[in-house]
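Take a look at the structure below.
Removed from the display is one protein chain of the complex; every other protein chain stays in position.
In order of appearance the chains are A and B, and numbering begins at 1 in each one.
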Amino acid sequence: MASIPLLEIRGLSKAFGGAQALDTVSLEFRAGEIHGLVGENGAGKSTLIRCCTGIVAPDEGKFLWDGKLVGINGIGPARGLGIRAVQQEAEFFPDLSLAENLMHASGNSPGNPAWLDWREMNASGQKALRAFGLEFPAEASAMSLSVGQRMLAEIAACVAQQSRLLFLDEPTAALSVRESEELFAHLLRLRAAGTAIVLVSHRLDEVLRLADRVTVMRDGRVAATGVRGEFDRSRLVREMVGRDMGEPVAAVRPQAGETILRLEDFSDAGGRFEQVSLELRAGEIVGLYGLVGAGRSDLAQAVVGLRPARGRRVLRGKAFVPAGPAEALRAGVVLVPEDRRSEGIFPTHACRENITVPWLHRFSRAGFFPVRRERRLAEDIARRLHTRYADIDQPIVTLSGGNQQKLILGRWLATDPAVLILDEPTRGIDVGAKAEVHAEIRELAARGKAVLVISSDLSEVLQLGDRVDVLCSGRIAGSFRREEASETGVMNAALPEAKNIPGGGELQRPGNKRLAAAGRELSTFGALILLVAALTVLCGRDFASVENLLGVLAAASLVSIAAAGMAHVLIVGGIDISIGSMLGLTGALAGTAAVRGLSPGLAVGLGVVLGAALGAGNATAAFWGRIHPIVVTLAGIYVFRGLMLRFTGGYEVGGFSPAFRALTEGTLLGAPKVVWIAALVHAGNAWFLNRTLWGRRLYAVGGSEKAAVYSGIGLARTRLQAFAVCGGMVGLTAVLWGAYYGKIQSNTGVGFELQVIAAAVIGGCAVTGGRGRALGVVAGSILVAVVYNALILLRISSYWQGVFVGLLILAAAALDRWIRHRMGNETR
Amino acid sequence: MKTRAEFFQREAVLALVIIAIGAAFSLSVPGFLDPLSLADRSRHWVETGLVAIPMTFIIASGGIDLSVGSLLALAMMVSGRLHAAGWPLPVVMAGSLLTGWAGGLFNAAMIRALRLPPLVVTLATLALFRGLAYGLSGAQPVGAWPDVFTDWGSIGAWRISGGWEIPWGVLILLGAVAAGTALFHRHALGRRARQLGENPTAARYAGISAMRTELAIYGLAGLACGLGAILWTARFATAHPGAALGLELDVIAVVVIGGTRITGGAGSVPGTFLGLLLLGLLRYGLDVTSVSQQDQNILVGILLVIVAIFNERWALQHRRA
Partner (left out) sequence: MNLKILPLLLSLPVLSLSGAIKIGVMPKITGIEYFNAVERGAKAAGVELGVEVVFDGPVTNDVAKQSALVETWIARRFDAICIAPNDADAIAPALRKARARGIKVVTYDSDAQPAARELFVNQATTAAIGKAMIDSVARNVGPEARYIILTGSLTAANQNNWMEEMEKYRRQHFPKMENLSPTAKVTDEDQALATQVAIDSLKAYPNLQAIVAITSVALPGAAEGLMKAGVGGRIFLTGLSTPRSMSPYVKSGVVPEVVLWSPEDLGYLTVQAAVQLVRKEITSGSRELAAGKLGTKAIVNREVLLGVPLIFTKANIDDYNF
């Protein structure tokens, strides 16, 4: 098998900010081999994968594919070669079905992109799953699956794609024993079929069992590489840890004092950690070591009340059950979170403001604070921590990572807490800053604080910890006193073995959750039916006559067409509040053309094109100018209406020919024509949203921007399309409006945007993007029309109608929220 | 690198633009600087300005309130009903303020308790509050307000020498701008609102209560609506259920022009005030030069987009450096 390697990497380097993530890495991956890749967290494994799959562009280095030089500059080219990756945290579109997630991830569409074959999509999805021994339905929404299930599904998808080189980043972290075994069996089969597999794992036993070749990475470099026979567990651990210890271990530490915080049988409600017992004493640093997925951060969050948990927390002899960080802070327990960028800093705010967040009240009177004093206090802290900055008022994001971390540390030190929990205090900062942060942490303990340092950096834990506890798969797997802690000992405790892995391996059936998802549309229709029934009882034949009901449908038609367009914009995560004015402008232009003799068909075409152009203009201004669509379309309200009046000179556009009026006038098979047109539009919309790749991409972009990028979906293009379609629908509505009402007046469409957005939201579109259906929009529009109709039939003044519409919107949104809550996994 | 000295540069640019526009108009249009007209004209922007101040907090916190126009009308009609029922003026005014405050708290409670996006909640209350304003009043305006009250609102002013005068409403607005500036830039509330908008997760970790902050800022917006309702009633001698239709659009435009980031995290109350001045001056000047209402709207819309792009670019430049 000593042929040309499938992929040869030469001299790959990549730096993020100041940190060198990859440093001239050269490696080979061969067809028909499993290549084990191990290393501590932050050793550069994930970056390597991201470079090889085109997600990240390397600073330097070459790729040779089958011996030929290739450029991997994007996800597309990587896929073209047959390179696939399953990321550590599988990026998913939560609201879409598994089968569809697989489709977007694959970049192929079953059948024609303009006529997606759902059956085939589901069948091929199901086939891919079943080939992997996965029994859950492919139509289940991704949100309803566990992390492990998603991971397996994604691997199954990659396998189904006939990839030639497959990267798996920690695939077994969330899998049960049985699931892992099944996965291994598949990997062996793939290897036999000639696929190159790169397996990244902390589970050294797995690597030693499966891999033909093993590479150990450390600090962005290849520390060792060779065939499996050259390695055993102890050598792997040695290579991962390295021998150079960086900084000297601190001198003898004072004796620990009384116990401040004790955890007993502390378990996560979500099962991330179980029966953890820990003790933090004054003047002592406890190091908590664990690998990815061990539950370190979850434990830290649970202690301060950010996650629901069971068990006992005792603070200075009293039960400690904080509702959240604010309460924990008052009790003297502080958590410095792991992810500085997303959980710690306020990036564009001044350093000063970032420092004083939790203790602003200390130097405030009735909430007011003197800025000069704040500046002085902040500078004191920054200086004490040896932070390098030019001005205490510069945005914190302009500082290096190490200096940011020092300031965040300073923020919490100033609150003078009794217990300090530091989650990854030195992640992503350079060596010098690291030493300074470490010195600061020791200083804290010396001043009598109880400190818990959570880290996946072994040397850090060993250097700092007076005691070291090791968390493995959610349980304490070892406790060491400083003198007995060794790198290999701690690492051995942290590496899970097969017997340590929790989970019975029984898959939960996602069936009932699917029903809940469908329940959203059902509930709109349910509300509609209830309302219709109630009105039939109240009003009898006045309401429940074919004639009246058709009238209601006719009234709903025009709004529903525009709402169908609005659904596109909402699904993709945008909003367009200019559509009322857009309706006026396109109606006036197309209407005038019709009055001057343009045929009705062409007038419709003109309206659609004009509307689409205006919509596309909104999108372009928003994305080119990088301003929120709500601002652009707010301006559009003014500009479009102004242009309309400029064009008409204030005169109404009317006097349409009978041929033009015949677009909507009269009936067909007993129903008003406009109802038929709306039905046609909604059928087309349902086709577009459900059956075309372009429609489905709206959901992808609106559901998860990040996952969309990983799937190679163009964000700008998709958004432009959504706004243009919305504009086109509004243009169509405008022409039909002219035909239906006989004229376009200066105030035509004023306030229309609110009716349309209300109909779409009541019909189940989420303004946060990712959700909404063609049928829901229809139901929402009809529901609003029925309410209007009912008010008149019940002889309630039409002035009350706003109250009913407002309550309807709130009820619909609350219902939506409740259903998603029931389905779980809601993060917002 | 943004230093303290540069902090007010954006405001300085805005102020220069305002001065330039003002100079251009006063040179080309006789009577533009007529003290009485300026005083009259400024009355029309008081409600917009009053509501724009808390809106700055709301937008800086990553939220939005579309319901302000409707809430102003609702507060007005509640106080109108109280007045029609013979209650004394102080009770009527208190009714207006309380109604506004309650409406604002309702918005915040819906946003937090149901965890709904502010856009959806306030879209709903935009319809709801307006419906209540019409329904409660039977769509009838309430007139017959005491002369003391209406004179105070429509012509009452602090008379300086030389015919110059500042209407009481404008004085209230100036006071509110000063209070809003202090609250936003020198008080925990403004700080919390901005931090909430900049990074809600970090805010939670840092122990900031989103609930309390939102109750406070939406409540303030409601109070501003209640106060605006009183001033509107005094100015027009009528409580009108159709009042302040579309107020939210003007208010949001003013706040955005003033440099508050629509996605939250940054804002400026003096900026908002300058935005109000810019829009007010421009509208006044265009009115005086006989530019029709619709052409004005085109200009204002274009201005809004240009300023928003400028703000974003400015912020980017200063974030990167």
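Everything that follows uses one rule, which is that contacts are C-beta pairs under 8 Å (C-beta built on N, C-alpha and C of every residue); 3 or more make two chains touch, one makes a residue touch a chain.
This is a predicted model, so every value here is computed, not measured.
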Based on the whole assembly, the unshown chain contacts which displayed chains? A, B
Given A:Asp23, A:Glu139, A:Glu652 or A:Glu705, the residue that touches the chain left out of view is A:Glu652
Touch as defined at the start, partner being the missing chain; which of B:Phe57, B:Tyr205 or B:Tyr284 qualifies? B:Tyr284
Which listed residue (A:Ala114, A:Leu668 or A:Ile792) would be found touching the missing chain in the intact complex? A:Ile792
Given the full complex, what residues of chain A touch the hidden partner chain? 542-543, 545, 547-548, 551, 554-555, 641, 645, 648, 650-652, 654-655, 665, 672, 737, 740-743, 745-748, 750, 788-789, 792-793, 795, 797-799
Hidden partner sits against chain B at residues 17, 20-21, 24-25, 28-32, 34, 36-38, 40-41, 44, 138-141, 143, 150, 153-155, 232, 235-238, 240, 242-246, 284-294, 297, 299, 303, 306-307, 310
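Basically, only the chains that are shown with their structure count from here on.
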Whole-angstrom distance, CA centroid of chain A to CA centroid of chain B, is 35
Residues of chain A touching chain B in the complex: 306, 324-326, 328-329, 335, 337, 342-350, 353, 357-358, 360-361, 364, 367-371, 390-391, 393-395, 397-398, 411, 575, 621, 625-628, 630-632, 634-639, 641-646, 650, 754, 757-758, 761, 767-768, 797, 799-810, 813-814, 817, 828
Chain B residues within the chain A interface of the complex: 1-4, 7, 64, 70, 110, 114-117, 119-121, 123-132, 134-135, 138-139, 182, 185-189, 191, 194-195, 198-199, 201-209, 241, 249, 252-253, 256, 262-263, 265-266, 292, 294-298, 300-302, 304-305, 308-309, 312-313, 315-316, 318-321
